[in-house]
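Sharing a structure here in structure tokens format.
All protein chains but one are shown at their positions in the complex.
So, chain A:
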Amino acid sequence: MAATASMMQSFGPNLSAQNDLVPDWTRTEVSTGTTIMAVEYDGGVVIGADSRTTTGAYIANRVTDKLTPIHDRIFCCRSGSAADTQAIADVVAYQLGFHSIELDEPPLVETAAHLFKASCYRYREELTAGILVAGWDRRRGGQVYCVPIGGMLVRQPVSVGGSGSTYIYGFMDSNYKPSMSKEQCLELTATALTLAMERDGSSGGVVRLASISEDGVERRVILGNQLPKISTH
């Protein structure tokens, strides 16, 4: 390797981004590159996520759990900066727990979603967080709320998020039908996540799924070799 003039610079804060002597993962923020997805069905929701956390090109955690419980029947799927989303989820879980005790009944998914929106919107300049809030409550059944970067809030029957989501919009639009069963939703989510993980470098690892209904939360993991096989050249 030829030592060029540019590599003779002193070490320390002046290190250029191209310098190979210091790996870029010591300087890059930890991000959940990610693909996340949430689908409503009659009686509950199905949520799913990949399991890769990256710092630059290094995979800091290949078995991350991006499906975070906020309350007994309410989960959130996190994408964007790992630190930001963990911090927001902690704050919302605290606020929601307190609110639920005051109310003396399980909180509404809509309430959780609005709490997320409040934090994401107020601190929108400082945060990089794209969150899907999904759960079940007695008033409205299964619900999915999307709180993307910027802090908007919208309810959707099916939603995807994270860097890998761009690749599966077409698949989701063509394969989702209203009134699917829980099994169909699980299959749709697993296939969609697999497709995204094939194409997005920041998504990968295993597929984590959870289904939330009146009866509770059922979690499962699909390991790499058990993922649905896609027929590609």
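Keep in mind that, in the parts below, a residue touches a chain if its C-beta (ideal position, glycine included) is under 8 Å from a C-beta of that chain, and two chains touch if they have at least 3 such contacts; residues count from 1.
What we mean here is this: contacts and distances are computed from a predicted model.
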| item | value |
| --- | --- |
| Protein name as given in UniProt for the chain not displayed, "Dynein axonemal intermediate chain 3", "DELLA protein", "V-type proton ATPase subunit e1" or "Proteasome subunit beta" | "Proteasome subunit beta" |
| Residue touching the undisplayed chain, where the options are A:I168, A:L186 or A:L209 | A:I168 |
| Chain A residues touching the omitted chain (full complex) | 166-178, 191-192, 195-196, 198-199, 230-233 |
